[in-house]
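The other protein chains are all here in position, but one chain of the complex has been omitted.
Right, chain A next:
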Amino acid sequence: MKEFNTLAAIWKLQPVQKEPKEFKKIRSVRSLLKKRAFWSCAGLISLIIWIGWIGLVSPKNQVTGFSLASIVLIMLILLIQAAFSAFSYFQLAQMHEDGKPSEELQKWNAYYKHRTSYLKNVSPLFFFLLNGAFLLYLPEVLKSYPNDYYKVGFSLIYLLCMGLAWFGPAKVYLKKELDNLEEISSNLKTIFQQWYSLLEGTSSVDDSNF
């Protein structure tokens, strides 16, 4: 049957179709976000330990009340940030359970709300608090400067840099993060809702067709 072999050869010419990109996204997005949350938490905890260690090994007679307050404040802010990252990590980890799409969507919505609120409200607060804590440390850094003009000048330059950083790269980063989250969320919601609406009308396996 030579002719049929030709048809079989044509059949084989079909490119191997990969699964739709949306389905890949649903799997990869979670693991990516989970990895990010994990490393963010691990990085912050390492930073806390490092700052704490620096504080401990510093000569006690050189540590003023301001610098001690600054170190404690910085460690506290970083600790809260690490807790937020850990919370995000556990929220994402829970999504791997074998649940119904509606439950998965609920979990995703909870994560989305938490993350959006963090980016919009909490992260600016952390930025200003962290810079406030660093400002407390400035007198310690600047105490070797003999001239007060230098001290005021340095502090103003520091504030200017932080202001520029906030209104420049920080704002751009936050907007990018929020846009990404919005896009991912919208894609995931569509996919989950499609699956859910299909599940509503799914019948069981039917043996009667043959």
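Note that in this section a residue touches a chain if its C-beta (ideal position, glycine included) is under 8 Å from a C-beta of that chain, and two chains touch if they have at least 3 such contacts; residues count from 1.
By definition in this document, contacts and distances are computed from a predicted model.
A single chain of the complex does not appear, and UniProt lists its protein name as "RNA polymerase sigma factor", one of "Putative hemin transport system permease protein HrtB", "LD-carboxypeptidase", "RNA polymerase sigma factor" or "Ferredoxin".
Where chain A meets the missing chain, the touching residues are 1, 3-4, 7-8, 10-11, 13-14, 16-20, 23, 27, 96, 98, 194-195, 198-199, 202-207, 209-210.
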